[in-house]
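Note that this complex is displayed minus one protein chain, with the remaining chains in position.
Order as written gives the chain letters A and B; numbering starts at 1 within each chain.
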Amino acid sequence: MSENIILKAENITKSFYGNKVLDNVQIALKPGKVHALCGENGAGKSTLLKIITGLYTKDSGSIYMDGKEITVNNVDDAKKYGIHVVPQEMQMARHLTVAENIFLGNPPKNKFGFVDWKAMNKRAAEVKAMLGKHGEKINIHDVAGDLGMGAWQLIEIMRAFAGETPRVIAFDEPTSSLSDSEVEALFALINDLRDRGVAIVYVTHRMKEIFQLSDEISVFRDGKYVGSRLTAETTNDDLVAMMIGRGLNLYGEKKDRKYIQDEIALEVKNFSHGKDYQNVNLYVRKGEILGMYGLVGAGRTEFVRGLFGADPKDSGTVLVGGKEVKINHPRKAIKAGIGLATENRREEGLMLRASLKWNLSMTNFPAIMNKLGLLNLKKEKAYAEKGMQIFRVKATGYDMEAGGLSGGNQQKVVLSKWVMADCDVLIVDEPTRGIDVGAKAEVYASLRQLAEQGKAIIMVSSELPEILGVSDRIIVMCEGKVTAEMQNDDLTEEDVIKYAFSN
Amino acid sequence: MSETTQIVKVKRKMNRDTRQSIVVLIALVVMMAFFGIMSEYFLKPSNLVTLFVSAVPLGLIAIAQSSCLLTGNFDMSVGMVASLGGIIWTWLIVDLGVPTYAAFAIGLVAGLISGLIAGVTTAYMKVPAWISTFALMQIWNGVILIITNGDAYRMTKYNDFKWLGQFKIFSIDGVGIPPAVFILILAYILFYILLKYTKLGRDLYVIGGNQEAARNAGININRGIVFVFTMSGVLSSLAGMLFASRSGSGQPIIGDFYSMHAIAGSVIGGTAMTGGKTNPIMTFVGMMMVTVLQNGLNMIGVPAYYQHLVTGAIVILAIWVQTERRK
Partner (left out) sequence: MTVKNKTGVKSITQKYTMKQMQPVLLLLILIVVSLIFTGFNKNFMSWQNWSSILLTACTVGIISIGQGVCKMADYFDLSVGMVASLGGLLVAFLLQAGVPLLIAVLIAIIMGAVCGLLAGVLVAYLKMNSFITTFALQSAYRGIIYIFTDGFPISMTMKECFVPLTSFCQKTFFGSVQTSVIAMIVLYVVVHLFLTYTKLGRSIFLVGGNQKCAHICGINVIAVQISIFILCDILAVLSGILYAGRMGTATAFLGATIPMESIAVAILGGTVAGHGNMLQTFLAVLIIFVVKNGLIMMGIPDFYQYIAVGLIMFIAVMVQVEHKGR
């Protein structure tokens, strides 16, 4: 068995600013196998990937290739050994052609040392041919900036084929920004690469992909190596247990519908915006959590943003508490009692460099103003104090910068600021994205707590277990349209997911 | 989804770039026709030569500015470095008696040092380029005033000084083409080769387009940035000296317009303000457009004061067209 290993890393340790992010971890890759690396956020899987592929240097430990120890200090070293990475953030020079992007930083040169465009295009065409049918879609003369994420990923993979035959290709969360058809194409390509004997490392958050794709699994937790399993011999529950290290009921107690009131808090009629979403109708009751499920690109995020007035819409009416309100700017939505916790918490959800106090009060200036319309800083402090207690945010005080909080606590602050703005309807878009498992449970509990207080909640998510675990009622979107609406009574994943794919 | 939509997008986008180039070319032709109609002298060979001669300093500075913009940085100091070059050259000759060509070389070295300072502070010390070059601009302004006390150096006595800008190599219609014009043309040819056919040139596109990608492709980003600023310093200084040679004097403030005009020229030529995109040929066209406008306004008798206004308006218009707005 062991002679079959291409690449082995042992006792790898790495610290950033004194924080040990990797502590004595190991991994062994075999040709023609897909090796999934999984673990919570901060488990160290991406860091290990970056060490193997030369983006980071290790503090200690050793890496062996074909049984011989090698040193990988930078990306070029790694490439020499045929080790490549397809990073999460794809790295394209947007104004250059596909061919140039394939040979980025290392264009073919003629004997005078000048860039040889003919040779470059010819070799790019050869690389494209190597990918067979997977490469057909791409034209090497196109400008990279005009292409989609799927094409960019293909370019990243083509880079691996530009030099020596690749022996190890690492994928870091490759599906996070792809559409369905692109994901399918990617999986086909990965399977193809596996058949050619390439060793593949695959880092992902998504359980489904692990079981769909991998042959072996290694689990990391808090920078430590937990263990490896053959995928065929592992169940979902085993994996979760390994990842979180304890049995944890993420979604809390069995749902109790007695909090749901008859009164409709928000009703949306005939919402449309171009190709993003068409004719969306829905309602949500007080005390109810409405789950909106759909694949990435189904139009859910666009819809809630249109509803909230953050982005323009073409048509549609909104009724809050039975009365029609015109919403063309977030200001109007807030006034009508709607709040939106966006999917990208760090970019839109919070002011990372501002204090928690400012973050909490910014949605509700009237609450901290005196009679003259001036800000009352004492009132603001009390306001912030109150806001932080709703979900018991773990912080040193309301003067702390939001950027210093953990992901889970940041999300709690986002929720609090909307609760404090007296929102009756709270829209949360991917509330647990980038949050580790332990903190997820707290976010779910927070949402449940709000529903019990009579708030109406719309939870947008592409994670099916979360949708099934938390929502009272589920709406499924697909290609911009609502395809199903159902009460969440003993539904299985299959019941829901079939509506998320187009026929 | 996307296969067909992607292809459509590509076509639309490619059209957009070419369309912009075509629009700029047409605008240049229309502008020249307009001035030709308004002034009978405008299209005379003698004036066309004048046009090229007066384009020399701006043309060189536009190369400097385009390459800085390509990496996603501005160089605010170009105009002042041009003044500095001219002043150092003339000062060395007149006050210190340095031989003309040795002084010329020292002038280039002064530009090189200025560029190095800008490049090193930007690349290695992570000072935003516009601030470091803005500060440099003030520092050189002080140096120039200290050297000159605000006066110009008259160079009427020095014949070899004037060779670059005034010697006539060819004569067309009684008007000679001075070596400076050939320097300009040579500079653009070299600029084209640099950007199109050298690894360094291609690397600059990546540095400006996507730093992360450049880093991971093993491209030495800092070296690229230091290179463009150094090149910018040398070219600006050269531009200032060629201006001095043509005008027969070293002027303490020649550069007032050049920073602006150079940005206008590059941006009209399709250089992206955000970096990663430029085109040497179109930079030349854009720069010529600015020159033609200035020369034409002079020819039809618009007072110099209005040119400030026109310049400002053009820069704003050019940037407005180039700014990528999300819908």
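The working rule: a contact is a pair of C-beta atoms (placed from the backbone, for glycine too) under 8 Å apart; a residue touches a chain by one contact, two chains touch by 3 or more.
These numbers were taken from a predicted model, which means no experiment stands behind them.
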| item | value |
| --- | --- |
| Hidden partner chain, touching residue among B:18, B:46 or B:323 | B:323 |
| Contacting the left-out chain in the complete assembly, out of B:28, B:43, B:135 or B:300 | B:135 |
| Listed residues A:133, A:196 or A:331, member touching the removed chain | A:331 |
| For chain B, the residues touching the chain missing from this view | 74, 121, 125-128, 130-132, 134-139, 141-143, 145-146, 257, 259-260, 263, 273, 303, 305-313, 315-316, 319-320, 323, 325 |
| Positions on chain A where the hidden chain makes contact | 308, 310, 329-331, 333-335, 340, 342, 347-354, 358, 362-363, 365, 369, 373-375, 377, 385, 388-389, 392-401, 404, 417 |
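FYI, only the chains that are shown with their structure count from here on.
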| item | value |
| --- | --- |
| Computed distance of Cα centres, chain B from chain A, in Å | 45 |
| Touching residues (chain side chain B, partner chain A) in the complex | 1-3, 6, 9-10, 13-14, 193, 196-199, 201-203, 205-206, 209-210, 212-214, 216-219, 272, 276-277 |
| Chain B contact footprint on chain A (complex, rising order) | 55, 74-76, 87, 89, 91-96, 100, 104-107, 109, 113-115, 117, 137, 139, 142-143, 145-148, 150-151, 179, 181-182, 297 |
